[in-house]
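With one protein chain removed, the remaining protein chains of the complex are shown where they sit.
Chain lettering (A and B) follows the sequence in which the chains are written, and residue indices restart at 1 in each chain.
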Amino acid sequence: MNGSSIPLLNAVFIDPEIALSLDLPQWSLLIRQARGANVLPRLGHFFEAAGLLGQIPAKALAHIQSSLIFARRFERSLQWEITCIEAALKPLDIPLVFLKGSAYYVAGNIAAQGRIFSDVDILVPEAILPDVEIALIKAGWMTSNLDAYDQKYYRQWMHEIPPMRHLQRQTSIDVHHNILPKTYKFSPDAKKLLANIVNKPGTNFWVLAPEDRVLHSATHLFHGGEFEQGFRDLSDLDLLLKEFAHQENFWLKLLQRAEELKQQMALCYALRYTHKILNTPIPPEIINTANKQGNTVFSFTFLDPLFLPALQPYHNSCNSPWTHTARFLLFIRSHWLKMPPNLLIPHLLKKTLKQFDTFLKNQH
Amino acid sequence: MKLSTFSKKAIIESLNSDGLALKIGLFNVKLSSPITAVAEHLICLYGAFDTLHAEDFIDFNVAIEAPLSIRRYLRPQVNFSLDGFIPFKPLPYAQAAAFFEWGLNWCISGNSNQFLIIHAAVVELNKQAFIFPGAPGSGKSTLSAAMVCRGWRLLSDELTLLCVADGLIYPVPRPISLKNQSLDIISQFSPDAVIGSIVHDTLKGSVGHMRPPDNSVDFSAIPAQPAKVIFPKFKLGANTGLIPLSKGKTLLKLAENCLNYSVLGLDGFNALGQLCDASDCYDFSYSDLDEAVALFTELAV
Partner (left out) sequence: MFKNYTVALPKNAGISCYFASDECVVYHELSGKTHLLDEMGGFLYKAILEHCLTRPQLLAHCVATFELPVDFDLEAYLDKLIFDYENLGLIEVMENY
């Protein structure tokens, strides 16, 4: 990819109509990019919403339909999983708060359409974490097979307990007590998140407030270090922002909430890169204010060359020679952000030694 | 144009550059590979397949390549990749061509949910498709190889694509994978059968592929009507025996043999119900291929 052209997938995400002028090899490329970025069913939903499914060449449509069938079944399984989690946690009598993909599904957000993911994430108060874990174990979930160091690391420093897997269904749940690790200086007060949760009428299902959902999505993407799903996550932000923009005072509430939750940096990046890569309509003055609030440490002169390539669809045709390095540097940055150096270096050392140990064992 | 009209040099060249694009049943597959054994596999077994043009849609861009590592000099291996994504651990270099076949099975079964995909061989005679589901070792590939050597049409030896919308079976004729003793059995059963190079010491033992009949490849655009569902069981010395199986049990056994039943949900269940309604269902034990083929040919009258 060079500076003057954007990947086909981005162009079609911005305006699905342009797909109608593609020739067959371009359709092949579009499908490949969408599959690589794990957004093929989402692309299908865009075409469906624009009333274009009937005009897609049969060969390309077959791949889109196949992924939509998969996505529909995924949604049914997700509903069953949520039902099972609800039954397991019923004795605790707490609001069942979903995060990320499962939250978009529960809230009926557009970002849930065609979004495939592996874990259900829930948020509970830290004080009752042990009770939640026991209730889940009683209902058939098991803590993953981590060694003592990883267990301790998770429990001491992370914002979630180690992922738990259901023995029969083989599904996995992440139980969070916050949205960022405790070690992270921008870790918000989880009580503030729980204070604003929104109920799905007629159920005990809850999600974060719309602004908080955006901020969580932003913080997950821009403090995380893995970009295989980067484009998909950026598209989540784009869809959430477009959906919530119609709500009263959404943008101002978003800026204010970012301050309350110490997420100014994540928000400023989220607005900048959704706007730059997916043309998300955001009022310019909101972007300006977010920049002032958030861009404290690095200037965009350094960040654009990292985030712009890293957030492109995960496909060879969307890579520049620099993309791998950019993604690697952002991976290092994510560790740097999450842990102060006095923790980071022993942690990385320990990890490296462990990998070396495994390597030696595998030699025999 | 059929692949057989190209020179070996031209085939190797396109495998080494942008890739060689073939129409394999419903699927347009583009393969790149610098490995000679892969080229020889195609030349020997894919001669009847049509090549594609630059303006065609490509369903699967796959590659068989040696990974870049020190190991390539010590113990050479190969990777299968779909569009740059590597779904499996590498295999020994000698298994490169077989890896293409196994990898393509994976591509098809993961991306074709318009079809309920049954892990079964399927062959046709007199407009009646016979479906042979079965675990590895049940002898379904051997049985289907023998039947196509006696004039049956090959739809697939491994993946039965049952269309959810119309209840028909869509062919993906490809080389038939034969293992261990089956290689000798088929060579003796039909001395004309073309079998590609045989690789030993795979996870499945010795593996070779039999070239699909040209006719089956030529007619691969025409779907077939299911008529029989037969669960084969090869047992040394067993008498040829066809035992009716109830439709309910057949449905349940078929569900266990599907690759995407859980993905299709209710549509998959309904498709199996229709398949059972449309078919006679049997358990089948055999040891003698001639007897088996004669019996089925009689059933298909």
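Just so we're on the same page, a contact is a pair of C-beta atoms (placed from the backbone, for glycine too) under 8 Å apart; a residue touches a chain by one contact, two chains touch by 3 or more.
For clarity, every value in this text was computed on a predicted model and none was experimentally measured.
Looking at the complex as a whole, the chain kept out of the display touches A, B. The omitted chain makes contact with just one of the residues A:55, A:79 or A:156: A:79. Along chain B, the points of touch with the absent chain fall at residues 246-249, 251-252, 255, 262, 265-266, 269-270, 272-273, 276-277.
Of the residues in chain A, those that touch the hidden partner chain are 73, 76-77, 79-80, 83.
Just so it is clear, only the chains that are shown with their structure count from here on.
The touching residues of chain A, counted against chain B in their complex, run 23-25, 27-28, 32, 35-36, 57, 59-60, 62-63, 65-67, 69-70, 72-73, 76, 315-316. Against chain A, in their complex, chain B makes its touches with residues 28, 54-59, 61, 83-85, 111-114, 262-265, 267.
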